[in-house]
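Okay, here's the structure, questions in a sec.
== chain A ==
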Amino acid sequence: MLEVRDVVTTYGPVLALDGVSLSVPAGRITAVLGANGAGKTTLLRTVSGLVRPKAGAVELDGKDITRLPVEAMVQRGMAHVPEGRGVIAELTVAENLKLGGLFRKGAKDSEADEVYDLFPALRERRDRSAHTLSGGERQMLVVGRALLARPRVLLLDEPSLGLAPRVVAQIFGIVRDLVDRTGLAVLLVEQNAKSALSIADTGVVLNLGRVVATDSADALAADEQLRHAFLGF
Partner candidate 1 sequence: MQQFLNLTTTGITFGVLYAAFALCLVLIFRATRIINFAQGAQAAFTTYLAYELVVERDQPYWVGFLVALVAGFLLGAFIERVVVRRVETGPEINAVIVTLGLFVALEALIGILFGQDFLGFPAPFDASSGFAVGDTQIAQTANDRYRILSVLVALGLLVALFRFTDVGLRLRAAAFGQEVARLLGVRVGRMLTLGWALAGLFGSLAGVLIAGGGFISPGFMQTSVIFGFVAAVLGGLDSFVGAIVGGLVLGLTQSYVAGYVDGDLVNMGALAVLLVVLLAKPGGLFSSSVARKV
Partner candidate 2 sequence: MTDTSEKASTKVTPAGGGSGGGALAALTRSRGLRHLALVLAAYVGIVLLLQLFGDFRDTQLATMAYFVPAAAGLTLLTGVNGQISLGHGALMAVGAYTTAAILDRADLTPFILVVLASVAAAAVVGLLVGVAAARLHGPYLAGATLALAVGLPGIAIYFGDLFGGEQGLRVRPPDPPAWFEDLAGGDLGRTYPALLGWALALSVLWFLSNLVTSRYGRQWRAVRDDEVAASLCGIDLGRARVLAFVVSAACAGVGGALLAVTSRLVAPTSVTLVLSLYLLTAIVLGGLGSLLGAVLGSAILAFLPTVLTNRALDSGLDSAAAANLAPMVFGLVLVVVMLAAPRGIVGTTRIALLSRKLKKQRAAALASRT
């Protein structure tokens, strides 16, 4: 569904991605792992168009989307939940959710109920300003908001950051369930490699902007040398 081919991305003189290639098939969770600064976030930002690559291509369903403006991605079926969650703190929970569906033709307000069913904690706070939410609730909000865009590809950047393990497990569980039921493709960036590999199908390990390993999640989890070298456990 989503193909990344030989992408090279620079920030000024700094080479962040040095020829990265990977595939994100439908109905699978592909985890991108590696240490801080390995280029994981840059990869997501390049895929969603926040950053333009110097070379290489990103394809969605065979169509080249590399140079599309960011704003057009939602309509193509790509939702990106950025690093730091991306809750708009000054808006209410309900308004944040509404933004999720705003650009989809035929979106209805009642669809927010689906998110409230998935994350009941949000229902109680629907008219409260988003800045009153806890970290876990915010993560639920942004995942819910992304889902309201009815994406076919979901990019998640470090969703577990700063969250308690129980909450992380809950959110990951919901994502896994959605993937299995609806054929959603997920590109999951995580520093917490252990949790990520527990729900992912495939893992791609980045180091200093290059792919050093691509394999099934089980194989990666079993490879002790690799884990110690690049994944921290």
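Candidate entries met the following condition: all candidates are chains of the complex that A comes from, given by their letters.
As a working rule, a residue touches a chain if its C-beta (ideal position, glycine included) is under 8 Å from a C-beta of that chain, and two chains touch if they have at least 3 such contacts; residues count from 1.
Because the structure is a prediction, the values reported are computed rather than measured.
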Candidate from this complex that touches chain A, chosen among 1 or 2: 1
Interfacial residue positions of chain A with respect to candidate 1 in the complex: 48, 50, 70-75, 79-80, 82, 84-91, 95, 98-100, 102-103, 129, 131, 138, 145, 149
